[in-house]
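Some notes on the structure that comes next.
Left out: one protein chain. Kept in place: all the others.
Chain nomenclature is as follows: A and B, assigned in order of appearance, with residue numbering initiated at 1 for each chain independently.
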Amino acid sequence: MSAAQTSTFAHARYVLGENPVTLIAALLFAGYAAMAVLGPAIAPYDPLASDTMRALQAPTWAHVFGTDQLGRDILSRVIVAARVDLGIALASVVLVFAAGGLAGLAAGFFGGWVDAVVGRIADTIMAFPLFVLAMGIVAALGNTIPNIVLATAIINFPLYARVARAETMTRREAGFVDAARLSGHRDGALLVLQVLPNIMPIMVVQMSLTMGYAILNAAGLSFIGLGVRPPTAEWGIMVAEGAGFIVSGEWWIALFPGATLMLAVFCFNLLGDGLRDIADPRRRT
Amino acid sequence: MRAILLRLVGAIPTLFGVVLVTFLLTRVLPGDTATYFAGPTASPESIAQIRTSLGLDRPLPEQFWRYLVDLGHGDLGMSLTTGQPVKTELVNRLPASAELTLCGLLLAIGIAVPLGVLAAVRQGSLIDHACRVVATAGVSLPVFFTGLLLVYVFYFLLGWSPAPLGRLDAFASAPKQHTGFYLVDTLWAGDFETFRAAAAQIILPAGTLALFALAPIARITRASMLAVLGSEFIRTARASGLSGPTVVLTYALRNALLPVVTVLGMVFSFLLGANVLVEKVFAWPGIGSYAIEALIASDYAPVQGFVLTMAVLYVLLNLAIDLVNRAIDPRARRGA
Partner (left out) sequence: MKRRVFLKSAAGAAALAAPAIKQAAAQPAPTRNETLILVQEYGPNSMDMQGIGAAQPVNGVSLNCYDTLIRFKRKPFAEGVTVFDLENFEPGLAASWQTASDGMSCTFKLRDNAQFHSKRPVTARDVKWSLDRAVKIGGFATTQMAAGSLEKPEQFVAVDDKTFRIDFARKDKLTMPDLAVTIPFIIDSETAMANAAGDPLAKEYLKNNVAGSGAFKVESWKPGTETIYVRNDDWACGDLPKLRRVIARDIPSPSTRRALIERGDADISYGLPPKDFKDLADAGKVRVAAVPVPNAIWYVAMNTANSPFTDVRLRQAVAWAVPYEKIMSAAMFGRGVPMYGGPQPVAKIGWPVPSHYKVDMDKAKALVAAATGGAGLTTSLLFDAGSATIAEPMAILVQESLAQIGIKVELNKVPGANFRGELNKKTAPMVINRFGGWLDFPDYFFFWNYHGNNSIFNVASYQNKEMDKLIDAARFAPDAASYERDVRGFLDMGMDQVPMVPVCQPFHDVAMQKYIGGYHYAPSREPDFRYLTKGA
């Protein structure tokens, strides 16, 4: 086992060395993670405190990203929003990993009617225009963070179910599963103990890739007016609010949250690519 | 032929699922349609009256059954916000969305395919990394943000593009309808001035969409080019002294296009759904913006009609991709 670990580590080092873009993405990710964890502690101002005397100020040294319509410090809001946005993305990805991953696993392993049911559900979801489905779910259940998480998870379900199913099927008949079966393991135990760990790497890659999409999706919902409730700071809402000010020349209100949002999605996408290279060198593209 | 029929029959449960889920979802919407459309000064009686006339006071299964019966007659219901039959509006608006999506897709192909080829030929080089970064950046942009930024820069600051007023500027009149695609219909009529006006209107929204479609196309092009370039027959071709560009363009690219075509189908269906936000930003009179407005107003019928249309398109598109694949690639036939 330890030999395998060392080789994975060595491979990772090789990939990172070979691919500076992934390295940069990893560093960026660390930055975002720090922002999400530390949040309010490193924000220079109270992100919710208004100061109408200082409304709509262009970036200065005191307010590096400028101030918004109510005079709130945009930098502070951008920092604090990291926890909300990454939290929504992470929660939805974990949720869909649990639901979609397990469904795919079961479909791939048992086949038959389980496979048919999971396949039908995935097909049905895929046939929806996904963003409108997410809108519908949030509109119907109410615009709260748990519902946004749920909607984002649901529209990603087919992707996870399919990847997990395909990965499981290729491993179902593999030698180690047969060996485990012969040694008297029951199906359930077999799935969890043998197959799941084997498809984990590719699922983790999938999670990293869909994190970015989840963030975009939440931001899009906010833009339509179905996002988190005010006055919570969230990148998508800040862009939506700032959008109305671009034409009048107050570009900083939308630009900084927009750029932060873009960079976060960018970082997750590159990281997902990089992780894929590490986890599965065959698929390197 | 039998295969096609089987596929279509196989799609029926999916479509039924879509219809059922959409129906339930729209009925759970917290907005009270009757209250909304009774107007600001409605009395409880007039609200109840509207509820009865819309059939909203019936039990849900009965409402669903009525909806299915209407669907069977090709009747998608009436939109309460625009006051028009949903079917008419969808038919009128679908060409606008399709034209926009196709233009975005063509633009994306024009950029992404060469980029992918280049990245594959010079694997690991600076161009390869640049391709990856550009494509990933494109897919990382929130489309509404990109759209607004483009309007600001190209219309408001530079004045290069015309006012984002929809499909045509206010003084131009729509061409006679053949396909519903203004770019095609104007050429059909030989009206080059209107063609230019329509083209000028579509560039920014199509560009916004294209940015989003770059990544999947560039990626699959690069991957499939890499696979082909590494294959036996290309090595043979190179060994037999054919020049680099000839090999890449004539032999490799042609063989690499198959997976690209498959992905294009997926990207098209994805874009058709994803352009709702672009349509909103650019006042594009397509089906996406129609669906958004209806959803916000708890106007059931257009949402149901839109989702159903998209689902049918999705099924047909998948079928078409399958057929194309089978026609091109004999190996795919064995799978069925």
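By our rule, a residue touches a chain if its C-beta (ideal position, glycine included) is under 8 Å from a C-beta of that chain, and two chains touch if they have at least 3 such contacts.
This is a predicted model, so every value here is computed, not measured.
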Residue of A:93, A:191 or A:243 in touch with the missing chain, whole complex considered: A:243
Full-complex contact with the absent chain, from B:29, B:98 or B:223: B:29
Which residue of A:10, A:27 or A:49 touches the chain not shown here: A:49
In subunit A, positions touching the absent partner: 48-50, 52, 55, 69-71, 139, 143, 225-226, 229-231, 243-248
Chain not shown, touching residues in subunit B: 29-33, 35-43, 46-47, 49-50, 53-55, 66, 69-70, 73, 75, 77-78, 80-85, 87-89, 92, 148, 151, 155-156, 159, 162-166, 169-171, 280-281, 283, 285, 289-290, 293, 296-299
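Rule of thumb we're sticking to: only the chains that are shown with their structure count from here on.
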Inter-chain centre distance, subunit A versus subunit B - centres from mean C-alpha coordinates, in Å: 24
Subunit A residues within the subunit B interface of the complex: 18-21, 120-121, 123-124, 126-133, 135-137, 139-142, 212, 216, 219-220, 223-225, 236, 239-240, 243, 246-247, 251, 254, 258, 261-263, 265-266, 269-270, 273, 285
Residue ranges of subunit B in contact with subunit A within the complex: 13-15, 17-18, 21-22, 25-26, 28-30, 124, 129, 132-133, 136-137, 139-145, 148-149, 152, 156, 215, 219, 222-223, 226, 270, 272-274, 276-277, 280, 288, 291-292, 295-296, 303, 306-307, 310-311, 314-315
